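With one protein chain withheld, the remaining protein chains of the complex are depicted in position.
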Amino acid sequence: MDLTTFPLLSLILWLPVLGALALFLFADARSIRVTALVVTLLDFAASLLLLPRWTPDGSMHYQEVLAWAAGLDFRYHLGVDGISLWLVLLTTLLGPIVVLFSWRNVTENVRSFFFLLLIQQAGMLGVFLSLDLILFFIFWEFTLIPMYFLIGQWGSGRRVYAATKFFLYTMAGSALMLVVILLLYFQTGSFNWLTLKEAGLDRTLQFWGFLTFALAFAIKVPMFPFHTWLPDAHVEAPTAGSVILAGVLLKMGVYGFLRFCLPLFPQATAIFLPWIAGLAIVGILYGSLTALVQKDVKSLVAYSSIAHLGFVMLGVASMNEQGLSGAVLQSVNHGLSTGALFLMVGMIYDRRHTRLLAEFGGLWRQMPVYSALFMVVVMASVGLPGLNGFVGEFTILLGAFRVNPLWAALGTLGVILAAWYLLAAVRGLLHGPLDNPANQHLADLDRREVLVLAPLVLLFFLIGLFPALFFDKITPAVELLLRDVGPVIGR
Amino acid sequence: MVPTHYYLILAAIIFSMGALGVLVRRNALIIFMCVEMMLNAVNLTLVALANQWGNLSGQVFVFIVMAVAAAEVAIGLAIVMAIVRHKDTINVEEINLLKW
Partner (left out) sequence: MSLPTLDFSLILPELVVLITALLVLIADLLWPRAASRGREQAPAVLALAGLILAGLLTLLAGEWSGATLQGMLVADALARYLNLVVLLAAALGLLLSWSYLPHFSTQRSEYYALYLLAVAGMLFLGKSIELITLFVSLEILSIALYVLTGFHRGQLAGGEAALKYFLLGAFSSGFLLYGAALFYAATGATRLADIAAQNAGGFYMLAGLALFLVGLGFKLAVAPFHMWAPDAYQGAPTPVTAFMSVGTKAAALVALFRVVQAAGSVPVGVWATALAFLSLLTMTLGNLAALRQSSLKRMLAYSSIAHAGYLLVGVVAGTAAGFDAVLFYLFAYAFMNIGAFAIASLLERPGFYAVQDAGIHAADGLFGRRPWLAVAMAMFMLSLAGIPPLAGFFGKLYLFAAAVESGWAWLAVAGVLNSVISAYYYLRVVVGMFMAEPSASAHLRLPLPASATLAVALTALGTLLFGLLATPWFQGISR
């Protein structure tokens, strides 16, 4: 390990684990919550330290390598580049937000809950930071465990079914990756991503490699038709779980495509790109149309995730600078806006213990602050110019148009549909007469809840009005990727 | 001189009969006898081979096998006794508390 530079990435990665262990020092719920909050805030601060000395050249920064295994040469190898940077920051930002949100509404097994949240955070960070394929696989599989327990123990209704489906579906998809990773190792002698992407693998290996990796990532994103685990998991999970699931876990799939499928298996990817685009578009349309008919608002948001991530995958399938950068930024945007949506749904659920749209209506009058913020979040999700969603979607559409105008046209259709179902949700929740007596005395957002949403809303505007700040860091990495891979694919 | 392979073939036949017996018979004691038949077939093989190769390893092996077989008999019969006391039968098909 190179100790001349401070191991910042290790700090970011392991701080939540230390925090999780520290939870055992306390017995009362209050200390546990405070500890969790402090740890996640520290983690976010540490991840902000990645920004100041960032050289925008597309390479891997802050690398740390530690060889530790005999026999098989897998190493502890971390690194971050323009593609993973904002995903890491998204993860660490959502940490304290989720902890703060769950301040009052988790009352049973408090310590287990925050323990699982913290190790989940570490697991997800590990996925984004690993440059060694085995280490990546370890973290990838590991993230299933805390989420499984979070959904299964603190979720609602059919939580056991949802949790088990989530676990087995995802595990089945990613199991074959292990064999391919081993095959890559014995072909090239290394598990190191940096080595493997220069290696130039033969077509058969690329083909199978792409298929197995793509299967695992397609299930995670989720892409149609591997999406069936998502609605159940999202709806039954506790709000904190849904936020993390939508905010970060789904991005791991997109990240996987960008980090592994594309650089390691370029020829195979080139063959399958039209399929990815096709499934992405189907996802957009299917997600949007299904969201339209949902009666449960959480379910609506879940299907909107499928639609939004279909957009992101469309950007990936475009395989040009706009498409890819747009995809990366839109992943972050989706994390922020859908995360915020789930938080707001959670706030309503905390008050009324129902999520059915029919139960609501007219909240505008009763909860003005909530309604205002809800509108902002919805607009961000729809893609109103000036907010973050617009930047991402526009860039993706630009990229898609360059490849095939039809793709862009269908994508735009998705934008229109998004406006339709989201505004339908607004109408169902906020507009109309306040005729349900149960709603007539609801408390508006308190300080804690505003504090939870504030950073997200701020980022909506920041990304929306100053996108260059963010694209500056993404584009060099994307350009590097395209430089390596473009000639092979023919872009 | 009887050629060695005559012994080997005979032993093979006895072994097969014993093996078949274990699979087919239902009385625990008969099954046990078939196992002993198998072991003795191997003993025959070993003695014949010891003669062929001219070293005593085979014969030493036979002594050991006999000792082990005796130990097995002791244990096996004790186990059978333990079951008989409870169920009053040694028909293996009737001893089926634990399903396959």
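In this document, chain identifiers A and B correspond to the written order of the chains, with residue numbering beginning at 1 in each.
One rule holds for everything that comes next: contacts are C-beta pairs under 8 Å (C-beta built on N, C-alpha and C of every residue); 3 or more make two chains touch, one makes a residue touch a chain.
Note that the coordinates shown come from a computational prediction; the quantities given were computed from them, not determined experimentally.
Trainee: In the full complex, which of A:S10, A:S59, A:N105 or A:Q153 touches the chain missing from this view?
Mentor: Within the whole complex, the residue contacting the unshown chain is A:Q153.
Trainee: Out of A:L176, A:L356, A:A372 or A:L465, which touches the unshown chain?
Mentor: The one listed residue touching the chain not shown is A:L176.
Trainee: On chain A, what residues meet the omitted chain?
Mentor: Touch set of chain A with respect to the missing chain: 68-72, 134, 137-139, 141-142, 144-145, 149, 152-153, 159-160, 163-164, 167-168, 171-172, 175-176, 178-179, 182-183, 185-186.
Trainee: To test your reading of the contact rule: which positions on chain B touch the chain that is missing from view?
Mentor: Against the left-out chain, chain B lists 8, 15, 18-19, 22, 28, 31-32, 35, 38-39, 41-42, 45-46, 49, 52-55, 57-58, 60-61, 64-65, 68, 71-72, 75-76, 78-80, 82-83, 86-87, 92, 95-98, 100.
Throughout what follows, only the chains that are shown with their structure count from here on.
Trainee: Centroid from C-alpha atoms only, then distance chain A to chain B, rounded to Å. What do you get?
Mentor: 66
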